[in-house]
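Note that this complex is displayed minus one protein chain, with the remaining chains in position.
Think of it as A, B and C in the order they're written, each chain with its own count starting at 1.
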Amino acid sequence: MAGNSFGKLFSITTYGESHGPALGGVIDGCPPGIELDMDAIQNEMNRRKPGQSAIVTQRKEPDSVKFHSGIFEGKTTGTPIGFVIENTNQKSHDYSHIKDSYRPSHADYTYDKKYGTRDYRGGGRSSARETACRVVAGAIAKQVLKGIEIYAYVSGVGTMKLDKPYSELDLTKIESNIVRCPDQEMATKMEQYIKEVRSKGDTVGGIISCVVKNVPAGLGEPVFDKLHADLGKAMLSINAVKGFEYGSGFHGSTMYGSDHNDAFNTDGSTKTNNSGGIQGGISNGMDIYFNVAFKPVATLIQKYETIDKKGEIVEMQGKGRHDPCVVPRAVPIVEAMAALVLADFYLINKIYS
Amino acid sequence: MAGNSFGKLFSITTYGESHGPALGGVIDGCPPGIELDMDAIQNEMNRRKPGQSAIVTQRKEPDSVKFHSGIFEGKTTGTPIGFVIENTNQKSHDYSHIKDSYRPSHADYTYDKKYGTRDYRGGGRSSARETACRVVAGAIAKQVLKGIEIYAYVSGVGTMKLDKPYSELDLTKIESNIVRCPDQEMATKMEQYIKEVRSKGDTVGGIISCVVKNVPAGLGEPVFDKLHADLGKAMLSINAVKGFEYGSGFHGSTMYGSDHNDAFNTDGSTKTNNSGGIQGGISNGMDIYFNVAFKPVATLIQKYETIDKKGEIVEMQGKGRHDPCVVPRAVPIVEAMAALVLADFYLINKIYS
Amino acid sequence: MAGNSFGKLFSITTYGESHGPALGGVIDGCPPGIELDMDAIQNEMNRRKPGQSAIVTQRKEPDSVKFHSGIFEGKTTGTPIGFVIENTNQKSHDYSHIKDSYRPSHADYTYDKKYGTRDYRGGGRSSARETACRVVAGAIAKQVLKGIEIYAYVSGVGTMKLDKPYSELDLTKIESNIVRCPDQEMATKMEQYIKEVRSKGDTVGGIISCVVKNVPAGLGEPVFDKLHADLGKAMLSINAVKGFEYGSGFHGSTMYGSDHNDAFNTDGSTKTNNSGGIQGGISNGMDIYFNVAFKPVATLIQKYETIDKKGEIVEMQGKGRHDPCVVPRAVPIVEAMAALVLADFYLINKIYS
Partner (left out) sequence: MAGNSFGKLFSITTYGESHGPALGGVIDGCPPGIELDMDAIQNEMNRRKPGQSAIVTQRKEPDSVKFHSGIFEGKTTGTPIGFVIENTNQKSHDYSHIKDSYRPSHADYTYDKKYGTRDYRGGGRSSARETACRVVAGAIAKQVLKGIEIYAYVSGVGTMKLDKPYSELDLTKIESNIVRCPDQEMATKMEQYIKEVRSKGDTVGGIISCVVKNVPAGLGEPVFDKLHADLGKAMLSINAVKGFEYGSGFHGSTMYGSDHNDAFNTDGSTKTNNSGGIQGGISNGMDIYFNVAFKPVATLIQKYETIDKKGEIVEMQGKGRHDPCVVPRAVPIVEAMAALVLADFYLINKIYS
């Protein structure tokens, strides 16, 4: 209810602030008997963690996860999986400069308006550090979804767009560069661009595309819990996300029905896939694909004026170790949230078996 | 769980197929003591109903709603509001042509794959007729949200786009034309365009924009139930929707942080509103605005080939009374879903009072 | 949230007041492909309906149910099942005598305190008439639970107790008398007793026992949603229920562990069944059995003093057609709620398959 749980049968509840002692969560509903690949989980954590490359925040956090329950002799037991990620990089910073001030386009103002208080250290609960817990849960969800393949990648940085459809990309190359763009030529340009943006103390937005292969037909629960509706909510719940589209997306709204309809092959597959693998809110067995738009990070390394709690103007100076562009690190988060949605529907769909 | 409920404190559960005896639903959690304006509810129904104008389906349905409970002496009682909308236009059609066939880009195939069966008459549960129940509930939610104003309008039909920001539009003019576009000049062009598309037996997609004014700061429940995440899910759950963006949206992903950040005025309002009235998943008191992309209706009045259950190719002929473009009738549905999300968060937010 | 839904995967949401136009509900999550036995459903309704025998209220209601959706060509489709039960016996009574008064041990006072208003006709939403919807849903749940047998019966009326364990009773005889006590000798005495109580304008409480046979091992979701915890909640949610015990129950609290423990047979069954078929909150395959205590009906056909809204003393006269003892008609309600709980856990348990 109070918003920190996601999923119904395969559910996650998370907690934790940026600069508290630890973040953590509980995964409830994970089926028993799954032999967890712990390296795979840590690998997902590493893809998200700060300090991993030259184009992300240089803050250092090992982001190692400790499991407290639900795993016995290497396998899931069907009982809830509790886990903790310690915040090792809690410097006893001086936060007095942001304590009573509202940084523009952050959640400082709205948290104060809603709760009447906030943990102002590093953004508190509104920090994207919270997504570390999602990555843990998503890494386990991926292991529930044996055979289903989820590939997220950077397809846009600022005005730079990778215009190729995913079918023309080699999705095994996503991790071959630090931008996480499978087209190496474009990746090089994007990397250069991000560095330039950072050198100005500025930030820039971007787009992550995601493809999911080998999804069985039948996932999704109309009329409200349509597969793409829950995917959309999952993506929009990630920090900085401003938009979601699947299949033909916004472009589809400009098309004629005679061009948009996906004609069937005799095996039930379709000749085109404007539907994005989902029809009537239920997967049809074709590839699912969608785009997620991220705004530029709000923290600039610049001087600016803003207001404090009393409504008085104060001058602030962005500092610290922030991402100039969030998308390279958000790739595993998009995959994690996709995995969580799919695992949930995958389990719910067993009603029908 | 099985997907036909929406909302937590202000919740709706719906049922009903296109050609069954009736649709209906239950609104649970409506606060007591609200004097319901029944004309306002029927008016919303009329905005959605078929046959209302020259550019929508010419099927005739009165779409009148009967309330069974939860209202006493004209006021809500706090107990669940049950309602029924009869299907009066159930012709004893011959549906044999679609019984065993899968229409392209409909939900025929996926419903059969998921459930092993389907009510094939008029699309059954996957029919957009289902949204009539959402409009009833949304019309009541609007009355819970006294003072909050929700304006949805058509901003795109096919490649025709209304490029003005909402601040330059007269939102009181939305109902002054049958397209529901507040710019009369553009509306005239769009109407003409839709008629042309229909004359070819084709269909076309479109975009609905929505603005919500006077939202108090504080609505939304991070980290998963962010206000825009639930708005996104709500919109994506509407038939034919392919995308959602709020505030700066997909365009925001191309911007620099220095351009995108919304500087504060001393009263807590912001000079720009790229945030779309939501920061960190919580409303900040500024206008909320978002866009919803609709694909073209899948039913064409044309001959086409498709497959049947056995995977054999069959020839079909689209016929009947279908919308050439769904957006004019979807305007009240977008408003209804927005109202449902806001009413839910409005009630949840009372925890903090 | 607002309390009118029950169940997670097999869920029911109900609405309706005693004297409104109709009651109804939505069953969501019923698996597709079940050929519904409509006579069996109406038969359950008849077991609950008023006017069925000489020892229940003589009010006449046909209590026939109309299904609006979710059933096609005689089978469930997997989409929500909407249903309506009309209130045909809505006399234009004069309710002015109870409009502003609070009847003792009714819900008049608490509804007014909570909601600030109430539909005072016949108890409104707090009327046991609401349970008709539970019986409809339970009758369908029974059909989901093929092979599982649920037997509720009257084991106590006032101080009269049927002391035999269920294993010594012929459970096929429950419907052979109007008390619904499978021991005919006791049934005759109870019937006589109820008639005497009624002749004095008084009422009396009672106990319903319930046995469930052929439950597979594995149902129940610890640690909170233990099978017996949800059964307990289900029973306690029925009007007039004051207590619930399962297996050895309250008597078990007086026993030694050495007497209470259920030793295993080599096939996994147990020699005794103090556990009541549930261990650690999960069914073990043995018979589940439990008792439900009902208070005496609050409406007496007597004169009495009470207070009105202003706190002034008023004299009232109970009148009308009320049950002298609620348990004979509550038997199908207990079965219905048991079926709802079991169907829900039965579907959830498919996660583990």
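The rule is simple: a residue touches a chain if its C-beta (ideal position, glycine included) is under 8 Å from a C-beta of that chain, and two chains touch if they have at least 3 such contacts.
Just so we're clear, the structure is a prediction, and the values are computed from it rather than from any experiment.
Note that of C:F72, C:Y115 or C:Y346, the residue touching the chain absent from this view is C:Y115. Within the complete assembly, A:G16 is the residue of A:G16, A:G257, A:P296 or A:P324 that touches the hidden chain. Within the full complex, the residue among A:G29, A:G122 or A:P296 touching the omitted chain is A:G29.
Screening C:V56, C:A141, C:V212 or C:A229 against the full complex identifies C:A229 as the residue touching the chain left out. Remark: the omitted chain is touched by one listed residue; of A:P50, A:G70, A:G281 or A:P328 this is A:G70.
Mapped onto chain B, the interface with the missing chain covers residues 1, 8-9, 29, 31-32, 78, 347-348, 350-353.
Within chain A, the residues in touch with the undisplayed chain are 1-5, 8-9, 11, 13-17, 20-26, 28-29, 32-33, 66, 68-70, 72, 75, 77-82, 84, 114-119, 124-125. Residue-level contact of chain C with the missing chain is found at 1-6, 8-9, 14, 102, 104-107, 109-111, 113-116, 125-126, 130, 156, 158-159, 197, 202-207, 217-218, 220-226, 228-230, 232-234, 236-237, 242-250, 252-258, 260-268, 270, 274-276, 278-285, 291, 293-300, 302, 304-307, 311-313, 348-349, 351-352.
One rule holds in what follows: only the chains that are shown with their structure count from here on.
Chains A-B form the pair with the most C-beta pairs in contact.
Of all chains shown, the one whose average CA position lies nearest the global CA mean is B. Put simply, the C-alpha centre of chain A and that of chain B have 26 angstrom between them. Averaging C-alpha coordinates per chain places the centre of chain B 39 Å away from that of chain C.
If each chain is reduced to the centroid of its CA atoms, chain A and chain C end up 46 Å from each other.
Residue positions of chain C touching 2 or more other chains: 1, 8-9, 29, 32, 78.
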